[in-house]
Every structure is written in structure tokens, then in C-alpha cells.
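One protein chain omitted, others in place.
Chain IDs A, B and C follow the sequence of writing; residue 1 opens each chain.
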Amino acid sequence: MNEMSTRPWPAGDDDKFHEECGVFGVWNATDAAALAALGLHALQHRGQEAAGIVSLDEAGIFHSHKGQGLVGDNFGDAKVMASLRGRAALAHNRYATTGETALRNVQPLYADFAFGGFAVAHNGNLTNAHGLRRALVQRGCLFQSTTDSEVFIHLIAISLYSTVADRLIDALKQVQGAYSLVALHNGAMIGARDPLGVRPLVLGRLGGAPGEAEGGPGWVLASETCALDIVGAEFVRDVDPGEIVIVDDAGVRSIKPFGRQQSRFCVFEYIYFARPDSVVEGTPVYGTRKRIGAELARESGVPADVVVPVPDSGVPAAMGYAAEAGIPFELGIIRNHYVGRTFIEPTDQIRHLGVKLKHSANRPALEGKRVVLVDDSIVRGTTSRKIVEMVRAAGAREVHMRVSSPPTTHSCHYGIDTPERAKLMAAQHDLEGMARIIGVDSLAFISLDGLYRALGKPGRDMERPGFCDACFTGDYAIPLTDAMGNAADRQLSLLQVSQ
Amino acid sequence: MNEMSTRPWPAGDDDKFHEECGVFGVWNATDAAALAALGLHALQHRGQEAAGIVSLDEAGIFHSHKGQGLVGDNFGDAKVMASLRGRAALAHNRYATTGETALRNVQPLYADFAFGGFAVAHNGNLTNAHGLRRALVQRGCLFQSTTDSEVFIHLIAISLYSTVADRLIDALKQVQGAYSLVALHNGAMIGARDPLGVRPLVLGRLGGAPGEAEGGPGWVLASETCALDIVGAEFVRDVDPGEIVIVDDAGVRSIKPFGRQQSRFCVFEYIYFARPDSVVEGTPVYGTRKRIGAELARESGVPADVVVPVPDSGVPAAMGYAAEAGIPFELGIIRNHYVGRTFIEPTDQIRHLGVKLKHSANRPALEGKRVVLVDDSIVRGTTSRKIVEMVRAAGAREVHMRVSSPPTTHSCHYGIDTPERAKLMAAQHDLEGMARIIGVDSLAFISLDGLYRALGKPGRDMERPGFCDACFTGDYAIPLTDAMGNAADRQLSLLQVSQ
Amino acid sequence: MNEMSTRPWPAGDDDKFHEECGVFGVWNATDAAALAALGLHALQHRGQEAAGIVSLDEAGIFHSHKGQGLVGDNFGDAKVMASLRGRAALAHNRYATTGETALRNVQPLYADFAFGGFAVAHNGNLTNAHGLRRALVQRGCLFQSTTDSEVFIHLIAISLYSTVADRLIDALKQVQGAYSLVALHNGAMIGARDPLGVRPLVLGRLGGAPGEAEGGPGWVLASETCALDIVGAEFVRDVDPGEIVIVDDAGVRSIKPFGRQQSRFCVFEYIYFARPDSVVEGTPVYGTRKRIGAELARESGVPADVVVPVPDSGVPAAMGYAAEAGIPFELGIIRNHYVGRTFIEPTDQIRHLGVKLKHSANRPALEGKRVVLVDDSIVRGTTSRKIVEMVRAAGAREVHMRVSSPPTTHSCHYGIDTPERAKLMAAQHDLEGMARIIGVDSLAFISLDGLYRALGKPGRDMERPGFCDACFTGDYAIPLTDAMGNAADRQLSLLQVSQ
Partner (left out) sequence: MNEMSTRPWPAGDDDKFHEECGVFGVWNATDAAALAALGLHALQHRGQEAAGIVSLDEAGIFHSHKGQGLVGDNFGDAKVMASLRGRAALAHNRYATTGETALRNVQPLYADFAFGGFAVAHNGNLTNAHGLRRALVQRGCLFQSTTDSEVFIHLIAISLYSTVADRLIDALKQVQGAYSLVALHNGAMIGARDPLGVRPLVLGRLGGAPGEAEGGPGWVLASETCALDIVGAEFVRDVDPGEIVIVDDAGVRSIKPFGRQQSRFCVFEYIYFARPDSVVEGTPVYGTRKRIGAELARESGVPADVVVPVPDSGVPAAMGYAAEAGIPFELGIIRNHYVGRTFIEPTDQIRHLGVKLKHSANRPALEGKRVVLVDDSIVRGTTSRKIVEMVRAAGAREVHMRVSSPPTTHSCHYGIDTPERAKLMAAQHDLEGMARIIGVDSLAFISLDGLYRALGKPGRDMERPGFCDACFTGDYAIPLTDAMGNAADRQLSLLQVSQ
């Protein structure tokens, strides 16, 4: 899901990539909404700004609760949980943009169709949503949100097909872009991935407690395996690219309306997004990150006294690097996990202390040392510069930055909140320039081939790379229809709500 | 506006009629939203459960704020008011039903059409909304609220006409029921009353400060004249039954697409709903109520020591009665105006104290007296019974109830929240039975002819009564299409939102 | 209770007197806290800014809940009410000043003494509180609030007497000023009035449900009889000036430690503060107000077409005036009771609309008429001026103001929030000047003797007036010790709390 925007590319508010969403669905389970809340909690890293759950009860009534903030802040109330009745539920975590649009854009989206209620949760981004929306509004469709995901709803509503599955397929055939979605109607839970399988989606099965089966097993669809683990569901398989799975009381059926295409799974899920204990597309994330670190050490080793990760995301790569390089791994930077929702409005005097709210230097581990800093990526470079400054202020003699991704030179159009190209440091500067900007003695990124080697390939196959790596290569496998269009057409709503 | 309901007739939570809404619109005024808030405040008696304002700024952007509760509780915040930019605004007070549906049903409703933004506020109730909604959903329209008013929005969205006014007329021609509505789009403010003019709507003109004109005068549309007074607007005229007025920078235009029909203005506005200082359809409310009281004294005089109103609504009729009968008018019942939103969850021991939260007996004015109690209406009879009990407990020797409306024997389908017939005391009991139930020594209602006499007619003209008095006569001038249909078809939304 | 202040005299934020408090205590009743909430509700007119209840359970544990705003807003929650366990409770309504001090100053005050818990609620104002506080702080006592009432607590804490009653008497003997207080400890409820009986306090007895006795009757102490009525308590008697009543399971005992003094009950309770249905010091309020109106008509009659009250407080006097003068009583001003806690931050353009939030002119009742306006008092004159302006704008031909109190020339030091003398219109201008300022054709106040006649006396006895009328006469019967002192000494707390 992505908020459609008049800005060419939506921009995050700090110097990191942001995954836009986590999705979770459960079918045929006691306490379905509680399982959904747990699943969302395990997927919290995919979106911390808003969360929503829709449940479906035995009488065909849907129950919804959504809120800003963490899962645990919104679904801890016993009354709320009790209101989310039923044995099926759908849930969504959002990395939201700020401001008035927030509430009406929180998913799952819901609609009363002629054939009954329907809810959908979407991870990804559609690349022809603006054009579709324009055409739908022209036809008399009234949009309530400014998310691209709402076009699914209207396309389904106006489809001339009769079954829900056929209407959904009809809708999917009209959209372009990346999507992993889970939908719920009175009769089935449906999962779908776009034909290239850019965003992840896995299927799990509930055996015993807590979601024990009544008249058959329970089923879970989720963005990552860590959400299966927390609810005690057994991993069954990844949903295939272009596959639609229909889960109902008869079991799981699969439809593949798009034929066979080569997968282009998002390689950044391995580098940064996915939780280290998840297994994505058959490969454990944690081990992959350590292997990338080891590749990095082989490619760009440098004499040093300590290898220090930028926590938490840089830790596994730093461990791999340290082991390969034979240099001690040290926690030279401590992360403060207690950062609240808001913090001090900084005055001029304290503004430059900002970055230290999250990270602090562990001086005794850095003082007088030659330090290899390992981070997962550099986007704008501002955070890196501040961290390097902090490490030097703590007495490091040399600072060598090693990055476990190739240089990020292009924006993502498939669901990751990346700044526009003009703000990507690697799109504007060569290696030497970047090193100077962030203030390091040396700088190296993993090579594209090195990254693919860590993923078990001999290198990047230019014809059939097997992953989406557009942010490093500009090789956009799905057409960027809206991006080619007229930015002036992108005004989506004339309403601004004061909440 | 009315929440469409699966219940045959929506039922209020206490023993009074409830007007469902007040509407207010302003065009071409400095501080338009502030004027709208003041106008809503003056119309607060028409709905206390929720309030909303939508403004329209010079750039064509709409700004919205809605909330539960009183106007003063929602529009006192300087930030909120500052966000409601522009020289035009639309506002709505709601008497809402409780529960989850509240927030999405708060008006004004807004939609992004292909031709731009559009907001509408509606007072009244449509009698064929269920059928229209079913057809629209069948066509692929997605409803967001459960109010009947939303059908206006969709009918406009799918209209094949090109101008906004034509689309609105197209929509109005398809609906049945009572409506006074004000709409706003980038270019004009539009007011409309249903062909029989059941609900009120007046036009006013802003001269000097505070809403002084820039390049022409400002204009106001409101449910009652008291809302013109508070913003310093001059009363121009009532909007006619079936008239559509279009207010734009060129001035006020009038369209009458429904031809000429006999007016059936709601007579209960005179008896209870309208504020006493309003002038409705050319006649001051306060004086009318005193005349009804005087008629009542002539029709059903009884020897007594004091005439006591049930405050506040019974006061003018009691004054008229007392003057005509030559019996002293006394404040024998004191009303406590500080009743908060919620109050004590009554235990069994204190439940019977409930009614006393609003009223208390002024014992010295009642003790040993023969009391004529004057009230405006009796719906279920439960409140009346408790008040009579309280008056007797304070020492009244005799209690004679005189009611300034005829017996309420039928439910309203045109925008007033009335209980179903089975709960209307006058539909179930004769005069004697009612007197026994509420515990009075005598009971009398104004006669239908007496009521019309107080309104300046010789009596009720059975052919052309000139007012809607269906709640007393069952003479429903607008077809009750939905009410004839199948109650099972009235399920509007399968979603329940926990807020 | 009064917030001690560095300002010479505390000043209200609008142009009315404000009673500072209502007190209510109940002993030996089922649902004691619920009865206390009802009692507070009936006393809501004595203070709308904050409310608090402390209950005492069988185990000797006290339970407390306090909040800003109306009783109904704070004591409607079932969990809150359930937490207020026990068969005894103490409650307090406050007319509070704004700002940070609010919360810590909300009563009842509570303290853990060596002999157990103790709670107290106070209506009135101490005139030597600053000096006592200074001495107590010098001794090492730590004050938590800035209310004068807290000196009671510390004086009791450090008293060398052993019983609670003796400690309380010891404390009372050291304070000067006006107080009606109710206290609660494990063993008894205690009521006390200052030796001159300036503020009211009544004793009631609970018979049957809802606060039915278990092992003896229940007892109530309250500021006014209307609070007895709402809980179904029978009026027993006023507590005498200087009397201490001790209510425990053995019944009611009386102590009169101050000897016999002449009563100086606050005459303004009759004019404005008390609820019209209360009987204070044996005399019904409603009838007294009507008699004052009749006196006023006799003293200062003027040819006119209508007598119009400034609602709600001016209504009974206007009725008395109208009846005596034989001029019709009309509701020429309508009061809007829906004024929320806050309202629009007025811009310059709408600031002058301010007063109309509460009152609106009923034009048809005023147009072309010679109007006698009846109000209870004039303080600063600003509100009166705006109301007269509004009445004239509605078309009144003449406006004659008649006031049911003598000119307010002095500030109250005994518990009423009055502006300093410099802001009292009657202290600065003669009758003619006042008439000019408020813009009336004629102005008259009731005479002092006329007021006493309406109270059943032959006139004011200069030696033994029998009432406190210091605000009209400057005859302060209780020494104004603090007011004589150095204003610089009145800084009470160096702490400002941001809530």
C-alpha cells in the first residue's frame, strides 16, 4: 500500500528506507483477532505508524478497529479485542505519512458490496493507480482515501463477473505494480501476489492451540514467517508470484491467472526489511546478511582493530565481516530503544544533538581504535555523517565505512518509501565524494555480483536476475505508468480533515 | 438526515421527540467557518450529539472538522478554526443515534467528484432511500455511511448531466421524503427544500461586520432565523417548498423544478422544535405557543390555583394558558441545566431518582395547590408520569395535565426521531387510560382545530391542511416507500467499527 | 473555599458573582458515593469548574476521585463510582480559577493523620488564612495546595488535643472568616458553620430507599435543601451558626463552642446564589425573589408594556414585578443553555458577538415595546450594557432596568468571587452615571430597606441587621485580617505545574 501523492516520489522523514506495510490474515481460528494482533506485532518492523484489524464473525458481520501507532498501543484493550469477534481476521501495519490523511488511509480497507462485505490489506505500490483512479472517478466512483489500494475496491465493485474470486482477478488484471494482498469476505480468505512476486507473502497452517481447528485446520497468510512463528503456525510455503490462493472451509485452492513469469523478489528484503529470524523465499535472512558481510570483507577488507555495527540492522553483516576478516566484533555504538513517539522540539542550541537520541558512542570500545563501521545502506548520507562524527568524537583513530548493499542510485516505485533521486547520495556523488561527505577514511559498498553471490548465485544474471534490484540498477521490471504521466493530474482529494 | 436503520422506526433514548438536524451555510464572508460555528451554536437545540463544519478556500480546497458533542466542545480550538480556511462554509448539527456508526455518519458529507469537491448537509429523512441505495450498490457504488443522505452524493456522482445544479436536480427528482439541504462546491452554495417544504430553510444576507462583503454581499442559508440573528445576518425570506437557490458571486438565483405544490410544513416546529425566538414561515414561534396555550385554556379550562410549565419547552404555552385562565403562572418545577454527557450508572437503589436529574419540584410553589401542568407533548408517557409523581410528592392537591399538541398517534417518517407506534401512549390508550397511566386528576390535549386556530386558520382544512400533521392524523403526504418494503432488505452495512 | 491569592481580591472572568462552592456529606447509606454525586449535581449551580468525592469504606480506607468540569462529566463512569466504596462520602463542587493550580486545589482535601485519615470540604473564605499559613510553614508544615482551606488540615494535624472533634474545635478557634464545612473520618461525619453563619448548611435524614438505613437512619449535610430533595432525604434543620454537628452511628450530637452570637447569613443567597427551589434559613428562595420583585415595582414603578427577565436568575423577581405592576411578563430574552466549555477564539470581526452565545433577543416580544428589564444584580456593568444593546437592537422603544439587589459597592471577603472595588460599577458611579453607562432610559435598584422588607423584616436594623450585606453596605462583621496585611506576603507557592 502506498499513499498516492502529488509529489513525484514520496519522501520519508528520516534517512532510512521504509517498508510500507505488513499484512496478516487468519482463517478458521479461535481468537482470530488476537492471533491477528500477535501477527501484526511480529510484523511491527514493517510499519509502526498505524495498525488495523478487521474480523469476520459467524453471522457475516465484519468488525473493525484501527489506530495510529504501535499494535500494542491499539490492541491492548480488552473491550476492543472482544468487539473483534469471529474466526477470521485480516490485519495491516502501516508506515504512514503524516498529517490529516492518516486516519482514512489506515488499512484494511472495507466496502459493502452488493454481494456482501469485503476487506483487503495491501503491501506494495501500484504504478498505474493514478490513471485508474481518474477513470473510476469519471465513472461516478467516490474515493474515500488517498491510497492506491482503494482502486482494488472499486475495480471489484464494478466488475461484471459474479464470483468474488473472478471479480478480484478482473481487478488484478487491470492494475500494474507490486502487491501482496490478503482479502476477506464471507466465504473465504484470499491471498494474492503480483505476477513478479516483488513483495513477500507466506502461507501457514494452524494445528493445535492457540488457534486449534474446529472442523479442519486454520490457515494464516502473512508477509513473513516470523508472524507464523508467533502464532504457532507451521510454515507451508511461499505464495507464488502471480498466484491467488483461496482459503475456505474446504481448504486451500490455487489459481494462477497470469501464466508463468520470472520472479523478481525484492532483494532489499534480505538486506534490510525482513526480520532476521524470518525465512524469505526459502532462504534464512540472518545467514544471508552474515554472508553479505563476509563477501564485503573479502571485497573491501581494510586493516582495523574493531568491526562495529550500526545497530540494530547492521549487526549480522558486521558479524559476518568480523569473522571473515578476523577482526574483533565490538558494540561500539549503543542504540537507545526508548525513543518515544515525539520528542523535544529542538531549539537551535540542541538541534545538533538530535541523532544521539537513538545512538550513543561506547567510548571505551572506540577510543584509539581503527574502526570498520558496518551499515546496511546509505540513503541520503545525513545519518551516516552524524554517526561517523560521533564515532570520531569518541576517539576513533580511523573510520572505515562498509555497506552491505550496493549504492542506492534509484528510487523504489514498488512499495518502499525512498527519497527522490536528487536526494540519494549515491545518485549524486562518486565513491570518493561520498566518503568525503560522510567523513570516513574509506568507504566501500558490496558489489552487485557480491550481493548475488551471498544469495547463492554466481553473480547477477543480466538477462534473468531473479530479484528486483531496481534501486541499485534502475532496471524497473514493472512499467512506471503513473510516473510517466503528468504530475498535475495527481491531485487526489480536495479535502483536508482536521482531526 | 436520518440514519437508515434495520429497525422499523428508529427510537430515541428518552421520552421526547428529537429533531434530527440543523443546517447552516455561508457564502462570501470573512471568517466563514467562525460564522458557521456561531450559526450551529444557535441551532444547537436541533441536534446535540455531533457537529461538523466544512469550509472551502480560495484555492478550491475543502477543509473539514467533525466531532461528537456540542458545537462549543468541538469548535473552540483556535487551531481547528484556523484550519477551516476560506470565505464559504457548510455546517451541520446532528441528533445522532449511539454506537459505532456515529463518526462516519456525521455531516456534512463530502465527496471528490470528477468535477471537483462537493459537500452537503441535510435535515430531513428520505422515504425511498433503502431502495435507491440497493440499486446504487448493485451498480458498484460504495457507501461509506449508513445515513440516507449519502444517496444524494452517489446520485450526483453518476448523473449524466454536466452542471452541478443539473446533477443535483437529477438527484432530487429520484428521492422521496423530506429534506432541507445546503450544498457547497467550488463555485456556488446551493440550498434546496423538498417539494412540500416539510423542513424549514431560510435565506439571510450579511451586510457589514462581522461577515462584511468583499465585492458583494455575503449570504446565509439556515434552518431557523435564530441562526441569522447570531451572525448579524438580515432575514431575506424563507426558501420556498420545492425551490433550489443557487448562491454564487453573481448573487442568488432560484430554480423551481417541481412545479407548484401545496406546502406541508411540519407543524411540530411550532409546537416544540423551533427556538422560541425564531420566526418560521413568517410566524413568530413564541407568540404561536402562547396562543396555543390560550386555546387550550379556552378548550379545557379547569379550576386551579397555579399554572406550572414543564420547563423549558412548556413555558410559553403555560404563560398563554395562565393569562387566558386568569390563574397565576408559577415556576413549580425547576430545570437543572447542568446535566453532563453521561451520568451515574444507576444502581437499583437510585434508578428511580433518574428523572430528577433534569427536573426538581419547587415545593413552596406547589404545596397544597391545585396545579395545571402544561407540557408540549406526550410521547411514551414515562416522563410525564414521573413528573406528575414528583409534583404530587411536593404536596400538590390536584394535578391537571394540559398538553399543547394533539395526541401523538403516529410516527414521523420525515426526519423526527419518534418511537414506533406501539410505544406511543396515545396510539394505545384513550384519554381516560392515559390520565390513569400518568396519574393526573384530568388530562386534555389541544384539539386539532384549536391548534390550527392558534396558527391563524379557521381550523384544519381536511383537503388542504397546509401543514404536515401526520404524527397526529396519520395523513402522510409523502409516500412511505421504504416502510412498505421488506424489513430484511434494510441491512445497510456489515461493518461495525470500534472507536 | 477560596484560592488564596496575591491579588488583593480575586476577580471572576465574567460579569457575575460566583459562589465558590457546594458541599455535601452523607453518613450511613447504601451507595453513599452515588448519593454524593446526586447531591453535587443538585448543587452544581454553586460551582461548575471542578468536583470531587471522597468515600470511606468499612475497612477505614478512603477512596477519592476528583476532576475538572461538571459532576456529570466526572462521575458518570461505572468504574469510578464502583471505586468509591463505602457507606459514607464527602463531596465538593468548586467554582475554580483557571490555570495550573486547579487540580491540586480541588476538594475535598484529604490527609493521613496520626489518628487516621481525614477529609474535609469547605464553602466560604477565611480572612486570616495568609497569616496562619505563614506561621504554619515557619513551623515546618508543608502546604500542597494554595487554598485557604488547607490551613484547617494543618491546624488539626498539629493540635495537641486528642479527639478529632477537639482538634477541629481547636482549629476553628484559630481561624477567622466564613465557613460551612463537612469533614469525614473513620468514626464520624462532622459539619460546622462559622459563628456568624455566613454560609448555609442544612441537615437531612435518609429514611427508606435509596439510602435506606441499616442499623439506624442515614444522615446528610448539604449546602442547600435542593440537595436533600434529590437524594430523597427529609429536611431536619439548618445547622446553627457556630454549631458543630457530629454524626456517627449513635446519631447526631451538637456542640456550640463559640457561645451565642447574632446570625449574619449572606443575604445574596436569597438574591442570586441559592437555587429557587431551596428553602434557606427557613424561608423559600423562590417566594422571596418574587417579593423582592414586587417591592421593586412598588418602589420604582415605571409605565411600560412588558416586563422581561434577564434569564435565568432574573425570572422570579420579574414575575413578582410584573404581577405587582400589572404589566405582562414576557420572555423577551432567550437563554442558550448549550454553551460548551470553550468556544471560538474570537477574531476581531466576531468578538462583539460574544455575549450572544448565552442570550438572544426574542424580537417579536420586544419590537416597539417599552421594556422593564429585571436582573438580579449589576457587578461591572459590561454584561448589562450588552444585553440592553441587544434589546434595543431588537426594536424596544424604551428600556428600564430594575435590579433586585441594592447597588453592589463593596467586595465580598467571605467566599464570593467579586471583582475589586475599582471594578464595581456601583462603587464608581452614581445612579445617573450607571444608567448612562449601561444605556437605559431609567435604572433603579431595590432599596436596602425594601430588601429587608421582602425578607419579612420591617427594614434594616442598623444594630442587628441579621444578615451579612457587606457587599451593599461595607459592614464587614468578620475582621479582614489578611486584607489589612502586606500584599507582598501573599505569595503562597513558588511552584507552577504544567498539566
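The rule is simple: a contact is a pair of C-beta atoms (placed from the backbone, for glycine too) under 8 Å apart; a residue touches a chain by one contact, two chains touch by 3 or more.
The model shown is predicted, which means the values in this text are computed figures rather than measured ones.
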Shown chains that the omitted chain touches within the full complex: A, C
Selected residue (touches chain absent from view) among A:H130, A:R193, A:R275 or A:K386: A:R275
Option touching the unshown chain, where A:C21, A:L38, A:L56 or A:V310 are the choices: A:L38
Per the touch definition above, residue among C:A32, C:A50 or C:V80 touching the missing chain: C:V80
Given C:A393, C:A422 or C:L495, the one touching the chain that is not displayed: C:L495
Listed residues A:L103, A:I230 or A:A427, member touching the removed chain: A:I230
Chain A residues that touch the omitted chain in the full complex: 30-31, 34-35, 37-38, 41-42, 44-45, 48, 69-78, 81, 209-212, 226, 229-232, 275-277, 279, 284, 286-287, 312, 315-316, 319, 323, 328-329, 331, 334, 336-347, 349-350, 352-353, 356-357, 360-365
Touching residues (missing chain, whole complex) on chain C: 54, 60-65, 79-80, 83-84, 110-114, 116-117, 137-144, 153-154, 157-159, 186, 492-499
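Throughout what follows, only the chains that are shown with their structure count from here on.
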Reference chain C; chain at largest CA-centroid distance: A
Chain-chain pair with the highest tally of contacting C-beta pairs: B-C
Per-chain CA centroid nearest to the all-protein CA mean: B
Separation of mean Cα positions, chain C and chain A [Å, integer]: 62
Distance from chain C to chain B - Cα centre to Cα centre, in angstrom: 37
Chain A and chain B, separation of their C-alpha mean positions in angstrom: 50
In chain C, residues with contacts to at least two other chains: none
